[in-house]
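To keep things clear, I will list the structure first and then write my remarks on it.
Every protein chain of the complex appears in place save one, which is left out.
This part shows chain A:
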């Protein structure tokens, strides 16, 4: 497979009044052509910051890439100029945001908002761009696109708006689509439709997708590979099957256990006790050690290296060290009830 995007030891920090917040601390992953990779983790784990760094859309002056490389087709985006980035954004890499209610400009017709990118990157004339916009709206399943292209965002429902946002993102056939919690703000029934649409479009266009989410249901639906993030680091990566059926990291177990299950006997929802680490003063050992029920002394002192479980599966946990005691994942973390 062809490597499209490669993050190498990315560090991103935010300069705040209180000090430097190290939001991303050494993230590496690769994305291949046409593949979909999910990045999962709870709020504050650095998922969104990672994706915004790839687009170089971190808040000006406050957020900055401290170290590491973002290689896209051989070019390091971490060092690219603003002008170079303008050529890449929308044309090569584009993004879908969480809340379709706020991610469209309320005073511009959706047609104009789709056309903007087309006119910029593909030098289309107004009429060509409009025609393409109508086709795109049709592609994302909006009825009467010829009429709706001249309407304003407030005339669309949340799900329809997210379809418009997807149409905007796909307008110039980007090679990578970053979807930052694309279904979080939507009704459950609409969520499924949007996921179906994204899978459909991926089949048609061959765009690689980076899916940022905290919803493991969405992951199972759309992704082929999963990276689990915690405290600004990737703690486990693997294929969907490996993460769901053979998870190795206690944090992944916690995530799986806290998924609500239909057949659960107890009505209680399981949670991982504690809160994520303070990234102003990140722990020197494993970031999850403070909340981990299996934590050992070494976990607090030293960050474990990523251990290969299989050729596609890696986890950074001291439990995988040969000297560590053998620990089985808790029953709640077992998907489908089968070990």
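One rule holds in what follows: a contact is a pair of C-beta atoms (placed from the backbone, for glycine too) under 8 Å apart; a residue touches a chain by one contact, two chains touch by 3 or more; residues count from 1.
Just so we're on the same page, contacts and distances are computed from a predicted model.
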Protein name (UniProt record) of the chain left out of view, among "ATP synthase epsilon chain", "Menaquinol:cytochrome c reductase cytochrome b subunit", "Ethanolamine ammonia-lyase large subunit" or "ABC transporter permease": "ABC transporter permease"
Hidden-chain contact residue, picked from the options A:99, A:131 or A:215: A:99
Candidates A:67, A:116, A:131 or A:332 - the one touching the absent chain: A:116
Option touching the unshown chain, where A:22, A:47 or A:89 are the choices: A:89
Residue numbers in chain A that touch the chain omitted from display: 55, 57, 82, 85-91, 94-95, 97-99, 102-108, 113, 116-117, 120-121, 152, 154, 165, 168-169, 171
